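Partial complex: the chains shown occupy the same locations as in the complete assembly.
Chain lettering (A, B, C and D) follows the sequence in which the chains are written, and residue indices restart at 1 in each chain.
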Amino acid sequence: MANKWDNTIDYVTGPDLWVTIGVAVLQIVLILVLTFVVNRLARRITSQFFENRRRGPFKITQRREATLKKLVMNTINYIVYFTAFIMILDTFSLDVGALLAGAGIAGLAIGFGAQNLVRDIITGFFIIFEDQFSVGDYVQASGVEGFVEEIGLRTSKIKSWTGEVHILPNGNISQVTNFSIHNSIAVVDVSIAYESNIERAEEVLHELMAELPDRYPDLVLTPELLGVQGLGSSDVVMRIIAETEPMQHWAVARAIRKEVKTRLDTEGIEIPFPRLVMYSRNDEEKVKEPVH
Amino acid sequence: MANKWDNTIDYVTGPDLWVTIGVAVLQIVLILVLTFVVNRLARRITSQFFENRRRGPFKITQRREATLKKLVMNTINYIVYFTAFIMILDTFSLDVGALLAGAGIAGLAIGFGAQNLVRDIITGFFIIFEDQFSVGDYVQASGVEGFVEEIGLRTSKIKSWTGEVHILPNGNISQVTNFSIHNSIAVVDVSIAYESNIERAEEVLHELMAELPDRYPDLVLTPELLGVQGLGSSDVVMRIIAETEPMQHWAVARAIRKEVKTRLDTEGIEIPFPRLVMYSRNDEEKVKEPVH
Amino acid sequence: MANKWDNTIDYVTGPDLWVTIGVAVLQIVLILVLTFVVNRLARRITSQFFENRRRGPFKITQRREATLKKLVMNTINYIVYFTAFIMILDTFSLDVGALLAGAGIAGLAIGFGAQNLVRDIITGFFIIFEDQFSVGDYVQASGVEGFVEEIGLRTSKIKSWTGEVHILPNGNISQVTNFSIHNSIAVVDVSIAYESNIERAEEVLHELMAELPDRYPDLVLTPELLGVQGLGSSDVVMRIIAETEPMQHWAVARAIRKEVKTRLDTEGIEIPFPRLVMYSRNDEEKVKEPVH
Amino acid sequence: MANKWDNTIDYVTGPDLWVTIGVAVLQIVLILVLTFVVNRLARRITSQFFENRRRGPFKITQRREATLKKLVMNTINYIVYFTAFIMILDTFSLDVGALLAGAGIAGLAIGFGAQNLVRDIITGFFIIFEDQFSVGDYVQASGVEGFVEEIGLRTSKIKSWTGEVHILPNGNISQVTNFSIHNSIAVVDVSIAYESNIERAEEVLHELMAELPDRYPDLVLTPELLGVQGLGSSDVVMRIIAETEPMQHWAVARAIRKEVKTRLDTEGIEIPFPRLVMYSRNDEEKVKEPVH
């Protein structure tokens, strides 16, 4: 054992060690600089390519183009840095291929630990391939919703309307709701008092609905009054729906709410407050009654 | 080690590298163009085939046909592009078969990561084979509901009535509720005041129910008054059910609600507001009483 | 590499390819037609068999018979089409047996992905074998409830009373509640005012309960008044239970509710509204008091 | 390939096929009849054995006996039919042993799919062996509760008090609550008005508690008044607990509630309604005040 220790000390104090370290450091620096240069170059070429393509004969939708540009850049990033990483490992004389094919405890742990990485890339590939959503779409996935900012090889970025950015590994996006493909429907529920005449209220609302498409260009069709959606405890609920341009349903619903409120006020149809029927009773009775 | 670096530099600066790259790029472009052409052709043939089939002797339901057409197109897409992908890998002299059969850490990770993909395809196959739902059906699955827009090999698309499209991997559809197979039932709960005469209310509602089938063609049968569904804190709840054409129960329920409200008003039967019996008490008492 | 490409082109343009394709297509069509015919035949024979069996000596319950007939048909479907599928694969010279026994990455992924399929069939087998439920039973499983429409090898269909059909893979049915085996119990909770005399209310209700079995044939026994189920904030809750024919408890409960409400009205026993004791206080006091 | 097809056609039209099929069908019918007879016999013997055992010297509790009888019958069922199943497979010259020991994709899928089956049997074995519950006990497990109807090798049946039967695979019963082993405790919470004298109320309730054991034989001990369980927003909550025979706590709690209500009425101690102190304020003030 003493021998082992002597060797160690010789190795640490001898000149060979320092030369080896120096060469390795030099190689790594060289690789890093190269990586940096190649990455820059590749990104500029990509950017140029997408610029030129517009004048070319091939035709892709605008929406698809933004997605692809971001994706290509993201993928180049991964490939360049991954190659650099393998080259650096090589510097330390580690054979990566043999490592990955090896088994044993470490292999088991790494294999299990890395399965998420694989799932992310597979799912990401299918999101692009099946065109589930593009950059700029409003989507909901894995409990968050917002506009898609970037679709990458491993992660996607979704920007909520209140400004925060959600970064999701693609494997989390097992199920997507895309709001930007079809027209949206604005849904407005209006309460009418039980004392009101429903026929009259319907008439007034129908009239109003017919006027709206002129005033609001985001309305695709004349809004429709569906009818009595519910008989609440204090009110009769009428439902109005309106087809709008994609994602304009929130703005349109706000406008319809204001129009309906103003019109009902003008026509004297009451939007009811909660009601309560109250029976006043003599307290004395209570105490006495049960004792008979 | 110096030798290795010399080789690398020679390789990068020598002409062989550029020729190899040029050939590879050419091959890939050729494959991509071919892929594009074949895909177009296959889709047109499919489209044509479904057109002709209608005049042919085989008979499939309309609903089944829409599903199959979308599915076939979707499947062609996968097969064509997958073949192109394998051919491109081949260009880089990668033997895909050997790769897939290999084991080791990478294999473990990929095997686990890809199991979702396999499950999606298996489930998708059974959805078609067992005819669980077709394009156009209204279904509920994995927490979303809407009309089926497309059933694919790996994913299905469901369009909600408010316009958003839900894209689900078939593996998520472990359990489906299909609303379009049988007639639907509209359920309307009506509150009657405790002071009202139940017999009289039942009579009035029975009369009304008998009149409805004439007015609403979506009603399959005369709506039925089931009876006292609950004794609420302020109201007696009566339940009415009505069998309708599939998916017409929402519209019919709205119509019944309006009819019932108007009729009860005419007949003077009260739909009650929440009630409260109030005992007014002298506050002084409270403070004094406990001190005796 | 050039050689490979020449071969490919020769193969694509040569006549052999087209002959092979033609033969394969012919074989597949033949197999499909055969499959169709065999399937039809097998279903007719099964149907005939169940028809005849009724006049035969063997005796199975009616309920068991419906289940078996649907199951046999479903199973024939699977077997016939599965055989056809294997034969078609055979046409492409794929050895399915070797494929299934193979390992590697693909094997791992498929093995994991297919485990649900296996679990579905195992569970399905035990549902039939242990007679957990039959076609026509009202059951609850995996969050849905309704009448069983079909029990298949892989999936079962449950029809909800509002008309929608739930399609569940049998593996989801890990736990079943069957409502159709024993008599059901209707449970009715009635509120009595705190001021009422409980003894008197119990007497009245007992009397009423005794009259009910004559009027409602679905009642198996005279309903029972259990007693004071709860002392609510505004009411004393009395519970009535009634044993009924299987699945008749909803209808019976509605009937009992109506009977109880009418009887209590007649007898002048109050079903109470929510109560509140109100102390009116002088607001001035409040502002001043704390400043002493 | 043509050869293969000729063989197939020869095989289908030749007489050998029909003979083989005939023999196989005969064998299967024979096996089924035998299975049926053996199963009947075994069940009768079991039944007889349990009949005789009662006169024998061995002593098992009544409760344990019911469980064992049902279990033995259930187990015989499985063994007889499983043997028949193996024999039928044998008829088709399938070697089950080799099949089960085989590996590959199918093996992986089956192994994973069948693990639930194994877990069910292991858990079932321990339920019996550790006597966790017997037929007739009232238990809660896996979200359902009721009286145990049958404990089988793979599934157990629990009958809810409202009549439905829950069928649980034993593997779901990872945790059991058994209500039938020890005496139960009835818990009754009584509200007393804040204005009441607590000492007086406690006295009255103590007196009442002392009278109860004579009237209700299910009471094991005199019920105990624990004290002030909570100071609610409108009431002081007093808690009473009473030890009863197993599962009699619901009935006893109902009885105690009625007794307490009647006694408090007699003694003039108020069970309070919700209270509210109301300050009436001049609306004019509000609008003006903030503008100073």
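Just so it is clear, contacts are C-beta pairs under 8 Å (C-beta built on N, C-alpha and C of every residue); 3 or more make two chains touch, one makes a residue touch a chain.
On a predicted model such as this, the values are computed, not experimentally measured, just so you know.
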item: Assembly size in copies, with 4 chains present; value: 7
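Everything below uses one rule, namely that only the chains that are shown with their structure count from here on.
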item: Subunit B onto subunit C, rotation angle from CA fit, given as a multiple of 5 degrees; value: 50
item: Most remote chain, CA-based centroid, reference being subunit A; value: D
item: Interface residue overlap between copies subunit A and subunit B, same or different (over half shared); value: different
item: Separation of subunit B from subunit D, taking each centre as the mean of its C-alpha atoms, in whole Å; value: 35
item: Chain centre separation (subunit A, subunit B; CA means) in Å; value: 19
item: Per-residue multi-chain contacts in subunit D, two or more chains; value: 273, 277
item: Subunit A residues within the subunit B interface of the complex; value: 23, 27, 99-103, 107-108, 110-112, 114-119, 121-123, 126, 129-130, 132, 140, 174-179, 181-185, 187, 194, 198-199, 226-231, 233-234, 236, 239, 243, 246, 249, 274-283, 286
item: Sites on subunit C touched by subunit B in the complex; value: 1, 81, 102-110, 112-114, 116-117, 142, 144, 152, 154-155, 159-169, 172, 189-191, 234, 251, 254-255, 257-258, 261-262, 271-281
